[in-house]
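Missing here: one protein chain of the complex. Every other protein chain is in place.
Up next, subunit A:
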Amino acid sequence: MYVAVKGGEAAIANAHAWLAEERRGDARVPEVGTDAIREQLTLSVDRVMAEGSCYDPDLAALAIKQARGDLIEAIFLLRAYRTTLPRFGASAPIDTAAMTVRRRVSATYKDLPGGQVLGPTFDYTHRLLDFALAAEGLAPPAAAEADPGQDAAPPRVTGMLAAEGLMAAEEPSEAEPGDLTRNPVTFPAERAVRLQNLARGDEGFLLSMAYSTQRGYGNNHPFVGELRQGELAVCFAPPELGFEIEIGDLVVTECQMVNQFHGSRTEPPQFTRGYGLVFGRSERRAMAMALMDRSLRAAELGETVEAPAQDEEFVLSHSDNVEATGFLEHLKLPHYVDFQSELESVRAMRAAVEAERHAAHPTERHAETVEAGP
């Protein structure tokens, strides 16, 4: 008797056991610890925290281990955990001007108050595989340390431009910003919601969309006004206390893009801002976010909206990799009911076409049959 090829509970359990075995790999090789992931795969951890929108390096490291290094899967694990956490309240807004910077560069000024601080960067490294790294146990020589001095919290470049009146002012608002994890995004979306979406959007997507604006699909003339990364204190005022206390530190990367703007009927020519702020150390992500923020302000600034990167519904609806990968991979699920309908529909259409052809040329078919005969 035919047995339908359908998975049961046993099949799922076996598949997952096999997955666990694969995850561990060759048992003769020492198991990687979550502490090693947290300390040595820091940029993976940062990406998972950023797109998982949950700042917890230990959980991110665990997610990476559990996901076998598949970062989108790790992001998904962290998101699914995050959504179950109770909310105690909102922290005070973080102040990136008060950041203890580890790196801070500006592409618009050769030198500036606070100086250029190169920090730990891949920039200017030669991308040559370092075979010495394959041998274990070699601790790198200690890097030279500078006295942080008074430059630990340098002023913002965009602030300097604003003081000269060259930077378009942002509209200050005391309104409670929307929360896309609690309320669905509706269009047109406010900028705060756009920024939330971009802050946890897929890095590859943001990169490509931002890149498209540089290649002419959109209207961007950006300069990196300032890029800074470092540590910040997060403060929270519990209602029981009534005053702010420090509850932890965050490492963040902030990018302020300065964009040329020719002016409009109401606005004089000036520079406009694209803003990027992300968890962890990802300049690629912060820069792409800043480009996209500016690009999505096209309508607001009276520019023609013609490229995908300027279309907020297009960008915001497709940036989330947990949504995207889930829906794309759902095609693996059985679709045989729908496919059966398609089969019947295609067969019926073919039969109709065949009947029509036969009615039009009743002899042709006969001739073919004869020709095909022995």
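By definition in this document, a contact is a pair of C-beta atoms (placed from the backbone, for glycine too) under 8 Å apart; a residue touches a chain by one contact, two chains touch by 3 or more; residues count from 1.
In this section, contacts and distances are computed from a predicted model.
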> For the chain omitted from this view, which of "GNAT family N-acetyltransferase", "Chemotaxis phosphatase CheX-like domain-containing protein", "Alpha-D-ribose 1-methylphosphonate 5-phosphate C-P lyase" or "ABC transporter ATP-binding protein" is its UniProt protein name?
Replying inline: "Alpha-D-ribose 1-methylphosphonate 5-phosphate C-P lyase"
> Who touches the missing chain here, A:Glu136, A:Glu240 or A:Asp338?
Replying inline: A:Asp338
> Which residue among A:Thr100, A:Thr186 or A:Thr304 touches the omitted chain?
Replying inline: A:Thr186
>> Among A:Asp58, A:Glu170 or A:Glu323, which one touches the chain that has been omitted from the display?
In response: A:Glu323
>> Residue by residue, what part of subunit A touches the chain that was omitted?
In response: 2, 4, 6-9, 11-12, 76, 79-80, 82-84, 86, 181-188, 313, 317, 322-323, 325-330, 333-338, 340-345, 348-349, 352
